[in-house]
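Here the structure is laid out as structure tokens; the discussion comes afterwards.
One chain of protein is taken out of this complex; the other chains stay put.
When the chains are written out, they are named A and B in that same order, and each has its own residue count from 1.
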Amino acid sequence: MFYRESGDFKKTYQKDSQTFPIKFDRMRYYFVLAVAFLVIPMFLTDYMANAVMIPFLVWAIAALGLNILVGYTGQLSLGTGGFMAVGAYATYKLMTAFPGMDMVSIILLSGLITAAVGALFGLPSLRIKGFYLAVATLASQFFLVWLLNKVPWFYNYSASGQISAPQREMFGVIITGPHATPVAAYIFCLVFAVGLAWLARNLTRGRLGRSWMAIRDMDIAAEIIGVNPLMAKLSAFAVSSFFIGIAGSLFFSVYLGAAEVTEAFGITVSFAVLFMVIIGGLGSIFGSFVGAAFMVLMPVLLKNVLVGGMGWPTDLAAHFEYIIVGGLIIIFLIVEPHGLAQMARVLKEKLRLWPFPH
Amino acid sequence: MSADFLYTIEVILNGLMAGVMYSLVALGFVLIFKASGIFNYAQGVMALFAALTLVGIQTGQIPFSHLINAIFGTNIHHFGWQVPTVLAIALTVGVMVVFAIIVERYILHHLVNQEPIILFMATIGLAYFMEGFGDIMWGSDIKTLDVGLPSGGSRWLEDYTLGWAAEGEQYYGMYLDKLDMVASLVAIVLVVSLTIFSQYTTTGRALRAVADDHQAALSVGISLRTIWVIVWSIAGFVALVAGIMWGAKSGVQFSLSLIALKALPVLMLGGFTSIPGAIVGGLIIGVGEKLFEYAIGPMIGGATENWFAYVLALMFLVFRPQGLFGEKIIERV
Partner (left out) sequence: MNEPLQKMEAASKLLELKNIDLSFGGVKAISNISFDVLEGEVRAIIGPNGAGKSSMLNVINGFYHPQQGEIWFDGKQRHSMKPYQIAYQGIARTFQNIALFKGMSVLDNIMTGRFTHMHKNVLWQALWKGPAEKEEIENREFVEHIIDFLEIQAIRKTPVGRLPYGLQKRVELGRALAAQPKMLLLDEPMAGMNVEEKEDMCRFILDVNDTFGTTIVLIEHDMGVVMDIADRVVVLDYGRKIGDGTPDVVRNDQTVIDAYLGVSH
């Protein structure tokens, strides 16, 4: 009864194509933003920031990027880890080469560099489709990780092969490096997450987004309406890699602080982000956030319950994590192959009609 | 012959045998993909699980002992008996059949009409699940697999080829691992029997029918469910063989499941639907990988085996998107 649309007719096409046509949704969105920017920082503990909020935002950005490629354009990619690594290493090189450059520019530049690399590795998608493409993207995953490991220039010839983020400030607040406060890091990532979500929404609702979805649904028909498959696929790879590169950049500079490429950006990362996208919902921006939240919260919850609560040894809890993630993925795919976002949509539909059943 | 030439031959032979080992894993993929259109990412983990089960049964391990100990505070680990190898293998095959039945009933059955990517995702979920499950059931410490297979280099071959190098060159004889040679033989026997099975038996024919067209197979009375259980059981058996070979080589541990990743370039090359393709693809990848590392690896820092197989397969695919033997994807407008 409170979630009504009746009487709420749209008189202009502009109003009709809003992101949140229902007033309740719009209010809720602003409320969430207000809470995220104003309320949470006041109560944020170091643990919550480092274990939950910051990784959530970073992974959400990565999931957003992968969703553009897999969910909107239908190109299955298992190279996410490699591209995040490119973003991270680009950031490292930029930070060390240009100590005066501000972090926002560095991160955006890292994203652009990753976009270029992504477009390059996306070239095979013009000839190869489906699973074959997924396996081809594995080539980029393994090759990039190997390259960043082998060529010392990438890690400034350091003996350990590790890269670490030097300290940087933004408006007088330290964001990177060991002295950065979690709250500052959180806000920094939050700004990027919201900005990139807005960007993703705009791109997917317009001509470019339609060309992506056309390629996904039927690439032959897409050509008929004038979509150049080369441009559509490469742009999808480029934009997706832009997002993923930024995620990698933030992951390294703000979250981890230091990284070693084979540990931090291996194939498990590629699978993890893919799970986020599937569980959250393919082709849904909201779904990318939900999927990321799920994959971040679940291990934390499990650890607290099993190890903290029931006193199980950590390795046993880790094994259980695998079982539960695997099992949940299967259950999700059976019950709602379109992910949590679809479940939310269905729930919304029911809520619109409540208290009537249909 | 020069020592260099002999080394190159050795590299090639080792490459061929490594390739055969990859093909063993790739075979399982091909079987399942042919019969159900599913790309079974869990094939590697199935090999790991099969090997774990074999060792567990052989050494008389108590399943889930770690979990039981954590819940009940007990400290049990083994039954105390040893099971003879042949019986253990038979029991493990039985376990894999039960696995196939469960997978069919609880997963495949519910996902029948979904798109391939959904099915693929489900197998990834299955892989994760089986990974954790295997660890909880048998423990995640490294185990040695001993089924009586020979190991170590073939002394006979080394001695025999000792004098083949040209005058004045240092050569220690050709080193080929006995286990690798046995594995190659086993793989060839497996491939031949699978091919005979598929071509000449009724069940084999039914499998091929299902691989071609589910609807048509149903309409002539073939039970899809039964076929899928059979296929997954055979794939489970193939996984067991792969698990034994790889496990005997490097111990039964988590990294065994990663060989599935190595099988992927093999499949890309050979096509997802061809049994001979899995072999040929495996051989090409095996030799290519080893030769590249031997010839060019030292110049660019080594460890190229991490990615070379993929790049090689990728280049093949660009010119022939369906692989060497795969079915050409024809899209009718």
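Structural remarks
As a working rule, contacts are C-beta pairs under 8 Å (C-beta built on N, C-alpha and C of every residue); 3 or more make two chains touch, one makes a residue touch a chain.
Small disclaimer: the values here were computed from a predicted structure and weren't measured.
Interface note: of A:D46, A:D102 or A:D217, the residue touching the hidden chain in the full complex is A:D217. When the omitted chain is restored, the residue from A:G82, A:G283 or A:P337 that touches it is A:G283.
Although one chain is not displayed, its contacts with chain A can still be listed: residues 12-14, 17, 199, 201-203, 205-208, 210-211, 213-214, 216-218, 220-229, 235, 283.
One rule holds for everything that comes next: only the chains that are shown with their structure count from here on.
Mean C-alpha position of chain A lies 33 Å from that of chain B. For chain B in complex with chain A, the residues that touch the partner chain are 39, 66-67, 70, 107, 110-111, 114, 116-118, 120-122, 124-133, 135-136, 140, 261, 264-265, 267-268, 272, 300-301, 303-304, 306-307, 310-311, 313-314, 317-318, 321-323, 329, 331, 333. Partner chain B is touched in their complex by these residues of chain A: 76, 124, 127-132, 134-136, 138-139, 142-143, 145-146, 150-151, 220, 267, 271, 274-275, 278, 312-313, 315-316, 319-330, 333-334, 337.
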